[in-house]
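With one protein chain withheld, the remaining protein chains of the complex are depicted in position.
Right after this comes chain A.
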Amino acid sequence: QVSSAGPYPRRVKVVEVGPRDGLQNEKNVVPTPVKISLINMLSETGLQVIEATSFVSPKWVPQMADHTEVLQGITKVPGISYPVLTPNLKGFQAAVAAGAKEVSIFGAASEQFTKKNINCSIEESLERFNEVMAAARAANIPVRGYVSCVLGCPYEGKISAAKVAEVSKKMYSMGCYEISLGDTIGVGTPGSMKEMLSTVMKEVPVGALAVHCHDTYGQALANILVALQMGVSVVDASVAGLGGCPYAQGASGNVATEDLVYMLNGLGIHTGVDLQKLVDTGTFICNALNRRTNSKVSQASCRL
């Protein structure tokens, strides 16, 4: 129920997407050693999942061209998972060859978004993923599924909750252990989040759901709060709020991990994350990128 101010899950798994989703949407190309340092610093904060890179063609995503070097260069701390994006079988094979132990695939709840983004229909994208799933199953590699545009699409506008549930169910049925529901352009509010989740939860168990909220309209933490109230216990975020919105120039994108952890701490929810170390990591990458942090917690903590 949206109307109850609690109860909340005791623990929340924070999935750190800064090094991939964050950097991918930053204008400045980041040198490989800086990416590696970023991931290594994140590995010291208590985060259990750090999305490392994307095995996509450098023609499409120049920022991720060094995917093999990054994955091979980072210190893989035991107990921490370093998933990588694999848009197709080729990317999957390259990822495994480079040492990947977990992969992610990206679907969408919008036909137009899928067409513009990966030049095929939703159905065709799922067929491609089937190949990845089969290979992953054979190699015992867990696969995380993302669904984009769950609360709105830059091209189609409103997205029906039923469509989100349909795509999520398909990806879950094909073997994804977790489905991360993404508010890609940040237009969602607690109202639309609740409606979407109620529908999706009829098809996918809440324990297998995650939310990936963008803060483009300042709604991310409120949306995450509602998701927690409905039983979701996995939340994606990006250190320093790295990653602008490619659909709204100058607007923000990912929610900042620091601000998320601050809220979860205040709710007494266990994350295992050391907020100060996270803030320090955010400071590091912002200096390297020569940009200000998008994290309000970080801004407030600096008394210069």
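The criterion applied here is as follows: a residue touches a chain if its C-beta (ideal position, glycine included) is under 8 Å from a C-beta of that chain, and two chains touch if they have at least 3 such contacts; residues count from 1.
Criterion: contacts and distances are computed from a predicted model.
Name of the non-displayed chain as stated in its UniProt record, restricted to "Eukaryotic translation initiation factor 3 subunit F", "hydroxymethylglutaryl-CoA lyase", "WDR75 protein" or "Phospholipid-transporting ATPase": "hydroxymethylglutaryl-CoA lyase". Within the whole complex, the absent chain has one touching residue among A:P9, A:G188, A:G243 or A:G282, and that is A:G188.
Touch with the chain that is not drawn comes from one residue among A:I36, A:I159 or A:A256, which is A:A256.
Residues 1-6, 152, 186-192, 194-195, 215-219, 221-222, 224-226, 245, 247-252, 256, 259, 262-263, 265-268, 295-297, 299-304 of chain A touch the missing chain (whole complex, contact as defined above).
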